[in-house]
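Of the protein chains in this complex, one is absent; all others appear in place.
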Amino acid sequence: MVSKTATLFICLIPALTPLFLFGFYPLTYAFYLSFTFYNLKTPIEPYFYGLGNYFALSEDPVFIRALQATGLFALITVPLITLISLGQALLLASQFKGVKYLQVLALLPWGIPLVVSSTVYRLFFDFNFGLFNDLMVKLGVINQYVSWLSMPWSALFIVALAHIWVNTPLPTLLILAGIQSIPKELYEAAYIDGAKTFARFKMVTWNWLRPIMLIVLVYSSLSALWCFDPIYVITAGGPADFTKLITFYTYEKMFSYLNFGHAGAITILILGLTGLLIYAYFRALRLGRVRLRV
Amino acid sequence: MALNTKKSNLGLYIAALIVVIWIVFPIYWMINLSVQTEKEIYSVPPYYIPPNPNINNYWFIFDIDAAVKYFLEQGMSLFLFIPGSIKDFPRAILNSVIIAGVVMIYNLIAGTLGSFALTRIRFKGAMPLFYLSIVGRLLPPVVIAVPYYVIIRSIGLLDTLWSVIMVHIMFTMPFTIWILNTYLLGIPTDIEDAARVDGYSYFEILRKITFPIIKPAIVAIAITSFMISYGEFFYALLLTKTAASRTIPVIIGSAMSEPRVVKGLICAMGVLAMIPAMAIIIIFRRYLIRGLVAGAVK
Partner (left out) sequence: MSGQEKVVSRRKFLGAVGGLAAATVVGWGLAGYYAAQPPREVVRTVTQTQTVTQTVTQTVGVTTTPPTTTATLPPLSKFVDIEWGIWSWGVELCNDNARIFNENNTDMKLHVTDLGANYMANLFARYAAGDPPDIYYATPDIAYVVQYRKWAADIEDYFPEARRYLDDIYPGMREFYINPFTGKVHGLCYWAGPYVFAYNKRHLSEAGIGAPPKNYEEVAEQARIIKQKGICEYPIGALWSWGFPALWYNIMLGYHEPKPGTRFLFDEDLNPIFDDRGTPFFEAIKWLLERVVVDKTISPGIREYDESGITTALGSGTVTFCPNLPDYDIAGANVPELKESGNITMCLNPGTGYAVYHPTNYSTSTRCMEKGRDNQIAVWRVMQFLGGKTTNARPDFERGEYFVCNRLIRQYGVTSAYRPVMEDPTNKEVLRKLKIDPDLLLAQYEKLTTILWRDPVLTPWWADWFSSPSSEAGGRVKPKFEEFLTGARSYSDADILNFLKEIAEDWKRAKKEAGM
């Protein structure tokens, strides 16, 4: 019989090796960068810079704008992804003819590389040859073609749409699996208690789904914070920096401005932000701290 | 399911219709563009239904010589609309499937073992390890390209499938562990505790008791890791150099940046790129349902 320690090692090493090798070396590197003056476009050698990069960022209007854009983007996508996937999952968990096909269908957008789906949405909203303009004209909403990608809010929504479309299947699947694992007795008990549909949903489904909703919220927030491909393909940060999300800005700082110090500082800030966000979700869903059965 | 009553059936169908439109329309549009010629794609107003559907674009992807010949016959000898990289497309499908498949299997095995250890074996440091496993993944991928590249180069794996596989494993593993942990924690441990008292080893418990229960979650993480790996673009581009290791998103991304490429070709490639992912979804759906049934009995 394998000893407990040996079991632990056998179980943990395959999972944790890649994490530590590829997760913490870059993290260390980002830490190092964030406290270093490291700008390859100046003749100045890299040197220890303390919090200099952070101060420089706080004075950078574009950084503030990128933060705002990311915040707006998250405010649009996170609730939408959560609601759409919850709705889809509830629908897919119901029983009606053809639901099995729908279950497969609902997962399809996931199999499409984000690069491709972004292209499709870009063609969709194309100024001259796009479907959307034609549709709007036919419906009489507008009387001549409009460049949707050149208006700040519509551009942001188009990027969000491309993002949401690809990012709802996973939460849907998670919530669906969660709903299907709800013991029937719980519903029956609630039914006997005379609870109405909504009350039943709140009492049983919602309570049961809470930890999964947490994952969904974290997942959608993280994917909003990391959204890169749609920006790159659809708007390149425009118009007027309105859709310049923090990742795109970091990318610019890193590979266009070659300012590795700033890029590192942004990374650490995003890291902190993400940590805070996750903590906030834990609190909001009243799960206490992570529940580990020890 | 208690949600199902006859009264709400009509509402359900309406909701289903909306979902179908939301999902299918962009895919339909992609297919629609992929069977049109360049001239038809760039017409105002756009064609909602392809006027003369033809599968030339699909044919060209697999037979670039035929494509060249076709354009020669069309009197376009000097203008090849075909990006050279698509010659590698069949190979790229294979690469993508191999990479995503290995990532998926690794996640299945290592993720199950890891989260089992973190939740079912009592030891000091389980929680810090859990946190640490997630923290490493909170970095936005774009920033850490340079250190990744340095690591991969220093272990001599550049331009191999392994380089992409390893990075993708790193991307998917934290999420895998988290999802599985959550599932495991939601399941009472009475049976496992009893089995432990009966003298079963941890591995026996995992195999005989825990695994059947968490099957749906495992299916979910399997599909997740497959899809994340399948669609990843940035690192696949950075780490691969030749046709031997390029993946589908890299080929499509490269083709898209050619200024004079037929948009229909890109859409055709997008449609083809969907097929392996679709197959995975359909195959795993059976297991998903079966696993869910098994889980629901408990």
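To keep things simple, chains are lettered A and B as they appear, and every chain counts its residues starting from 1.
Keep in mind that, in the parts below, a residue touches a chain if its C-beta (ideal position, glycine included) is under 8 Å from a C-beta of that chain, and two chains touch if they have at least 3 such contacts.
Given the structure is predicted, the values throughout are model-derived calculations rather than measurements.
Looking at the complex as a whole, the chain kept out of the display touches A, B. Here the missing chain is touched by one residue of A:3, A:95 or A:207, and it is A:207.
Annotation: of A:54, A:96, A:257 or A:281, A:257 touches the absent chain (contact as defined above). Interface note for the absent chain: among A:80, A:137 or A:151, the touching residue is A:151. Among B:61, B:139 or B:255, only B:255 touches the chain left out of the display.
Not every partner is drawn; the one left out touches chain B at residues 37-39, 42-44, 64, 74-76, 78-85, 87, 125, 127-128, 131-132, 135, 145-146, 149-150, 153, 158, 185-186, 188-189, 237-238, 241-242, 250, 253-261.
Residue positions on chain A in contact with the hidden chain: 24, 27-29, 31-32, 35-36, 39-48, 62, 126-129, 144-147, 149-152, 207-208, 210, 232, 236-242, 244, 248, 251-252, 254-258, 260, 288-294, in rising order.
Just so we're on the same page, only the chains that are shown with their structure count from here on.
Those residues of chain A lying in contact with chain B across their complex are 1-2, 4, 7-8, 10-12, 14-16, 18-27, 29-30, 87-88, 90-91, 93-96, 98-100, 102-117, 119-121, 123-124, 128-131, 134, 137, 165-166, 169-170, 173-174, 177, 179-181, 183-184, 187-188, 190-191, 197, 200, 211-212, 214-215, 219, 222, 225-226, 228-229, 233, 246-247, 250-251, 254, 260, 263-264, 266-267, 270-271, 274-275, 290-294.
Against chain A, the residues of chain B that register as touching in their complex are 1-4, 8-9, 12-13, 15-16, 19-20, 22-24, 26-27, 29-30, 33, 41-46, 48, 106, 109-111, 113-119, 121-123, 126-127, 129-133, 135-148, 151, 166-167, 169-170, 173-175, 177-179, 181-182, 185-186, 189, 201-203, 216-217, 219-220, 223-224, 227, 230-231, 233-234, 248-249, 252-253, 256, 263, 266-267, 269-270, 273-274, 276-278, 280-282, 285, 288, 292, 295-296, 298.
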